[in-house]
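First comes the structure, then the notes that go with it.
Every protein chain of the complex appears in place save one, which is left out.
As written, the chain order gives the labels A and B, with residue 1 at the start of each chain.
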Amino acid sequence: MIKRLIPLLLVISLFFILLKVATNVAPNYDLTGVAKTYAEQGASDLGAMNLVTAIVVTYRGLDTLGEVTVLFMAGTGIALLLRRKKKKNDSGIKNRAASEILKTGSKLLVPIITMFGAYIFINGHLSPGGGFQGGAAIASAVMLMFLADSSFKINHKVFVLIESFSGIFYVLIGVLGLVILGADNFLDNRILPLGTFGTILSAGTIPLIYTLVGLKVGTELASILDNMKGELE
Amino acid sequence: MNITTIVHITGFALILIGFWGMLTQKNMIKIILGLAIVETGVQLVMVAFGFIDGRTAPILDSAVELSKASSLIVDPVPQALVLTAIVIGVAVNALMLTFVIRLYQQKKSLSINDYKDLKW
Partner (left out) sequence: MVNPIYIIAILLGLGFLLPSINKAGIKVTVTIFFLGIIAVTAISYQWLSAFLIDGQQAVQIFTAGFKPPMSINLQMGLNEAVLITLINFGALLGAIYSFKYFAENGIQALVVFLLFILGMNGLVLTRDIFNIFVFLEITSIATYILIGMDLRLKSLSAGFKYMIAGGIASVFLLLGIILIYSKTGTLNLDGMIAAVSAAGSSQILFVGVFILIFSVVIELKVFPANGWALDVYEGSDTGISAMISATSATALLFVLYKVLPLASIDLTKMIVIIGVLTFVVSNLFAIMQKSTNRLLGYSSIGQIGLLVFVIASKDILGDNFEKIFFGLLISHFLAKAGLFWLSGIVKAEKIQDWVKIKKHPILIFMFGTFILALMGFPPFPSLAAKWSLVMILAENGSFLWISLVILASILEVLYLFRWFGYILKLEDSEEKVEKPQHQLHPVYIVTLLLYVAGFYITRSFDAGLSINFIPLAFVGILFLIDFLPVYIKNTLVMIAVSYYGYILVPGLDTLKLIFALIFLVGGILTFIPGYSVKGKRIGFYPVAAMMYVGLIGLIEAETFFQFFFAWEIMTAGSYFLILRGKRSMSHALSYILFSAGGAYLILFGFALSGAETGSILLTSLSEVHIYATMVFILLALGFMTKTASIGLHIWLPGAHAEAESDVSPMVSAVLLKAGVFGLIILFIAMRNNDVSNLFYILGWVGAITALLGNLIASFQEDAKKLLAYSSIAQLGYILFALAIMTNVGWLAAIWYSITHFLYKALLFLAVGAIVLKLKTHKMYEMGGLIKKMPMSFISVLIGIIALSGVPPLAGFGGKWLLYNAFILKGWYFQGAIIAFSGVVAFLYLFKLIYSIFLGPIKDKHRKMTEVSVWYLIPQYLIIATLMVLSSKPRMILEKVGLYFKEILPENTVVWNGDAASTFVNGKLFGVWDPFYIMIIVCVMFAVLLGFLLFASRKATKVEMFNIVYSAERPESPQTAHFSYNMFSHYRKALGFLVLPLVTNFWNFITDLFHSSSDFFRKFYNGNAQVYIMHIIGFVVFFYFILNGGIF
């Protein structure tokens, strides 16, 4: 009991801190500050229907680039930490084969999920969704394949290439803003025409960036899964 | 009680539950889960701060008239931030689990009490 006392005291103390916040939260009635500016100017500035996407990809594009970096680094780090000696690669314990339902179902679902993922990131500027969500969906397709077939292996070379080049292109698109528009225009989506509001090919580079992010996130998450599923030594 | 309050309270509750887990569970995976729960709680709180009762998502489709957008939609900023926070949270959690995998391999134990070699 005494062992639980300190955690209890600490959590109660935290409770009082949060209580102070909770009792003082006043519900919002109107947009204020920067959010209002986004709502008023976002559409005309960037031509993206989805304001969240506009913020994520362009206004706060540097955050997103950082976010991609974090994920990339986590993938890299996991690969580094879970590296294994090549010889022992095949000596793992045989896994039980997946059930027939899973095998058949996955064959049916994998293409659909992949396509859905692509849809999500391509339409990121028009509807809820975007590169991260789309990438995650694609990775879930890969996961399904892992489940269905224990001997399934992803093609590392291809994955690494996709990861690398989608990342490099993302940075290059950002740098193009500097080159074309000026020193304050890193990651500006307006290096491409904004197009007609509400169509697929609008909002400048946003769909392009989200496609790259989608590919990158999809391959990275898949690689993480691949690294984690393997036997160690 | 409106939706904002409910989400806030849920978020705060998750934060407390998560910390309770981190402070009381000896299993390292559970501690990581505790942290994940705290993160979720914080993310809920973040979204709740951007929410305005009776408004729609910050997507300027046919449901939102462009010129009145600022009086029709909720705050898009916290949503954008949460998106980033989630992704970063996932990355950190994955990495933490990797550390646990490797630690387990060395000592065959998941208990946090068994990893006290460095001290004082």
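Basically, a contact is a pair of C-beta atoms (placed from the backbone, for glycine too) under 8 Å apart; a residue touches a chain by one contact, two chains touch by 3 or more.
No experiment lies behind these values; they were computed from the predicted model shown.
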Omitted-chain contact residue, chosen from B:V42, B:L60 or B:V74: B:V42
Residue in contact with the excluded chain [from A:V52, A:L187 or A:L215]: A:L187
Chain not shown: contacting residue from A:A97, A:I112 or A:L172: A:L172
Chain B, residues in touch with the chain not shown (by the definition above): 15, 19, 22-23, 26, 28, 31, 35, 38-39, 42-43, 45-46, 49, 77-78, 81, 84-85, 88, 91-92, 95-96, 99-100, 102-103, 106-107, 112-113, 115-120
Those residues of chain A which, in the complete complex, touch the missing chain: 6-7, 10, 13-14, 16-17, 20-21, 23-25, 28, 32-38, 41, 45, 58-63, 65-67, 69-70, 72-74, 76-77, 79-81, 83, 160-161, 163-165, 167-168, 171-172, 174-175, 177-178, 181-190
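Methods note: only the chains that are shown with their structure count from here on.
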Centre-of-Cα separation between chain B and chain A, whole angstrom: 15
Contact footprint of chain B on chain A as seen in their complex: 4, 6-7, 10-11, 14-15, 18, 21-22, 25, 27-31, 34-36, 38-40, 42-43, 49-52, 54-56, 60, 63-64, 66-67, 70-71, 73-74, 77-78, 81-82, 126-128, 130, 132, 198, 224, 227-228, 232-233
Chain A contact footprint on chain B (complex, rising order): 2, 4-5, 8-9, 12, 15-16, 19-20, 23-24, 49-53, 57-61, 66, 69-71, 73, 75-77, 79-80, 83-84, 86-88, 90-92, 94-95, 97-99, 101-102, 105
